[in-house]
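Written below as structure tokens is the structure these notes are about.
What you see is the complex with one protein chain gone and the rest in place.
Every chain is named by a letter (A and B) in the order it is written, and numbering of its residues begins at 1.
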Amino acid sequence: MNQLFGFVKKEFTHIFRDPRTMVILFGIPIIQLMLFGYVITTEIKDARIAFLDHSNDNVTREIKNKLLSSGYFRLDANLIQESEIDPIFKKGDVKQVVVFERNFAQKLEREGKADIQVIADASDPNTAQMLYNYTNAIVQDYTKKKYAGFTIPVQIKSEVRMLYNENMVGAFMYVPGTMALILMLISAMMTSITIAREKEMGTMEILLVSPLKAYQIVLGKVAPYLILSIIDACIVVFLGNTVFGVPIRGSLFVLAFLVILYITMALSLGILISAVANSQQVAMFISGFALMLPTMLLSGFIFPIKNMPEVLQILSNFMPPRWFIDAIKQVMLKGNGLEYIWPNVLILSAMTTLFLVLSIRKFKLRLE
Amino acid sequence: MAQNTKLTDSNHCQLSIVNCQLRAPIIEVKNLVKKFGRFVADDHLTFDVYPGEIFGFLGANGAGKTTAIRMICGLLEPTSGELKVAGFDGYHEREKIKRNIGYMSQKFSLYEDLTVYENIRLYAGIYGISRKVRLEKTDELLKKLNLEDSRDKLVGGLPLGWKQKLAFSLAVFHSPKVVFLDEPSGGVDPLTRRTFWDLIYEVAHQGITIFVTTHYMDEAEYCDRVAIMSEGKIVALDTPAALKSEFQADSMDGVFLKIARNKE
Partner (left out) sequence: MRTILYLLQKEFIQVFRNKAMLPIIFLMPVIQMLILVYAATMEMKSVNITVVDLDLSETTTRLTAKFEASTFFHVTRAQLSPAETDKILLKGSTDVVVTFPQGFERDLKRKDEASVQILVDAINGSAAELSNAYLQTVIGSYNQKIRAEMMGVPKFNPPQQIAAIPAYWYNPELNFKFYMAPGILVILVTVIGLFLSSLNLVREKEMGTIEQLNVTPIKKYHFIIGKMIPFLIIALLDLTFGLLVAKVVFALPFRGNILTLYVFTSVYLFLVMSIGLFVSAISDTQQQVLFVSFFFLIVFIIMSGLFTPVESMPVWAQKLDIINPLYYLIRIIRNVVLKGSGLLDMTRELISMSVYGLIMFSLAVWRYRKTV
């Protein structure tokens, strides 16, 4: 046991000696949280638009002013003819062109109806749709104000409550996601690479002939990352709670249990990868390619699983982060306890066991 | 074996020194110092190496041999002192020096995932050797090393002794003026080491200067002149015969032990 302790200590000094590693270990979670918190929003502000006003009367001018003072839009150009639209879109800055038809005010006065054409650059379909919705709402609001005092009868009113995240704070979403991603990065990726490194440099053989047992070597490699991962998890939860106001409605104990279970799963996965890979590059590409992107995209972190095609929904069941993110959200946001999240716990435990059994078999094969 | 005896004949050494020292030195080192932070790895080294000589650097691990050889090859920047190789300055004309030298590091550093021939082709290409010359010399080399069957085998699969011979042959493939060997025969048995030295002698006979570091005493005996290093300093420099008579020892081993004892 003393030997093992010494070995773990050696591994720790290895990690701590390189400032680059430390920056990554603690920099990534903090920077990522900050980016998600302060930089990434789904709301759009100051989108560049252009006008093509064939009429230029007082009604179109009023509407244009309304649009520009809404905060959603910023004027990029006033166009003169239709043929200018395509080139301006091709440059990529302008997202929408608002076209007013000829004799706009006159037509509105005489026929009671006038058309605005909202041409959106739908190469980004979400933004296009959102900008159109903003535009439409502003235009409708303009007409409504014009006929103030006019009330609409027979109204079904919706009293909507967004449960567990009343103000739709983005942090409630990305704090659990970031945690899943970071812990995967540190635990699975880092362990798989350190072990693969020993194999590649030929130092694994030296370790294997030492009095340490194989499992002790693996344990020694893994222990520092277990501790670092726990520290990172604490940082993410703490920052999420204090800076971004993500609540912890459930029990801290359950939360801690979940986090440690997930880390253990990720470490076992890392060991499995290193058992399969014979070089750092292979380990890196497997953990980077096959783990990171799916962790971001197939786990419900960014894109809801429900929207995915059937096949991918089934596939996402095999993604451990999916179960972790779901459980973490339940505990933190809904305040659920083990009576709700036991299936997630069961699945994560089963995955951990599977990874461990597979890597033990794989390692044994190699040693014999 | 008959050939071996001829090659290791000590007369060769004596003769060549006389010949060599008549010419201008090919390596001139004066007060060369290398510090890593506060640690002085090489402390004011001064020596000359003459064309055609087999010059040995003998010392225990950590004595500063490798640092010295890497400085002379242009792999490390000296802290201070003068350094000239093949007439070029060791500070400003490193790339010109590199045209005139070959190097074999203590760690095998050919590409293990390339075949024997692919390694030869790569290095021949880098030195600008024409295809025709390359093919001729490759056949000659493989024949000499008895590697004809292994031409298209991955280098990683060869036994260590063969790898070392191949690495050495590649280091002199472009006929450099000097070849630097940093502990070239570590980790192999004495017999393999012996055949390795036969190769070295053969190359020396072609007029290529050999600069070799080692901590094997038997290897030191094969050199024309030996500099003994200890804690970053050169503590003795002469032919093995002269050293042995000076220290009244019957082998280089004895010389080395006496020097170590004197220090205490």
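The working rule: contacts are C-beta pairs under 8 Å (C-beta built on N, C-alpha and C of every residue); 3 or more make two chains touch, one makes a residue touch a chain.
Remember, it's a predicted structure, so these values are computed and weren't measured experimentally.
Shown chains touched by the undisplayed chain in the intact complex: A, B. Across A:68, A:139 or A:354, the single residue that touches the chain missing here is A:139. Touch with the chain omitted from the figure is made, among A:210, A:279, A:317 or A:349, by A:279.
Residue positions on chain B in contact with the hidden chain: 70, 73-77, 94-96, 98-99, 101-103, 105, 107-111, 113-114, 118, 121-123, 125-128, 180, in rising order. Remark: the residues of chain A touching the chain excluded from display are 18, 20-21, 23-24, 27-28, 31-32, 35-36, 38-48, 63, 85-87, 89-92, 95, 108-109, 112-129, 132, 135-136, 139-140, 142-144, 146-147, 150, 152-166, 168, 170, 172-173, 185, 193-194, 197, 200-201, 277-282, 284-286, 288-290, 293-294, 297-298, 300, 302-304, 306-309, 311-312, 315-316, 326, 329-330, 333-334, 336, 340.
Throughout what follows, only the chains that are shown with their structure count from here on.
Our note on geometry: chain A versus chain B, Cα centroid distance of 58 Å, whole angstroms.
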